[in-house]
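What you see is the complex with one protein chain gone and the rest in place.
And then subunit A:
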Amino acid sequence: MKTKEYIRPKSLKPTQTHYCPGCTHGIIHRILAEVLDEMNLREKAVAVIGVGCSCFAERYFNFDCIDVAHGRAPAVATGVKRANPNLVTITYQGDGDMTAIGSAEALHAAIRGEKITSIMINNAIYGMTGGQMSPTTLIGQKTSTSPYGKKAEEAGYPVRFVETLALQEGVAYAARTAVNNIGNILKTKAAIKKALQAQIDGKGYSIVEILSTCPTNWGVSPKEALKWIEEKMIPVFPLGEFKEI
């Protein structure tokens, strides 16, 4: 049997994260760090980090980072990339950050075909502010601001954001993945690699939306949270590659 040694990616700092038990942010940080190491991009990378539970990610990533305002990461990343096209520019944002307050910034970065890569963590809820409804909250899902369950006629439908972006000509790569099992984790890693390659090749904007857990605000155990992604989220947010040029 082949064994593989666990080596901490150079793009990740040897430190504990603040994430709740069962939260999959840590897995996604690790995947991104592995990809940057494997593609030899650490010394050219910059993470533009939005607001949400990942807003302290600069303490975990071991490469250049910028903390920015809610929703504005694609605009900041645009400024970075236009001023220094050599930098591999990645936005790291949650679903609230990207699909609510930052929807204009994300959509227009895609429309412009901005040569940046967005990683959007979709856990169907505002995590950091304590479990409020997000544009990706599922119909019927109870949150602190949809205490009777989200109703479409009041709050609208869960936004399929990555599909919307994929319609834009400036988008080179758009995919939705999940991190609820090993197979999907590996697919997520492959998708992030493709997204970064699209940026490096100068093809345009790339995005990977990743379905992620929030056991604390969903009110379920870490194990149940993985099942919740499988049973509740994936039927609404289908996995796959929506665009690849």
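Criterion: contacts are C-beta pairs under 8 Å (C-beta built on N, C-alpha and C of every residue); 3 or more make two chains touch, one makes a residue touch a chain; residues count from 1.
Quick note on the criterion: contacts and distances are computed from a predicted model.
For the chain that is left out, the UniProt protein name among "Putative keto/oxoacid ferredoxin oxidoreductase, alpha subunit", "Nickel transport protein", "Carbohydrate hydrolase" or "Cytochrome bd-I ubiquinol oxidase subunit 2" is "Putative keto/oxoacid ferredoxin oxidoreductase, alpha subunit". Across A:A33, A:C53, A:V80 or A:V159, the residue that sits in touch with the chain not pictured is A:V80.
Of A:V48, A:V159, A:A191 or A:I207, it is A:V48 that touches the chain left out of the display. Contacts to the hidden chain, counted on subunit A, fall at residues 42-46, 48, 55-56, 58, 61-69, 72, 75-84, 86-87, 104-105, 108.
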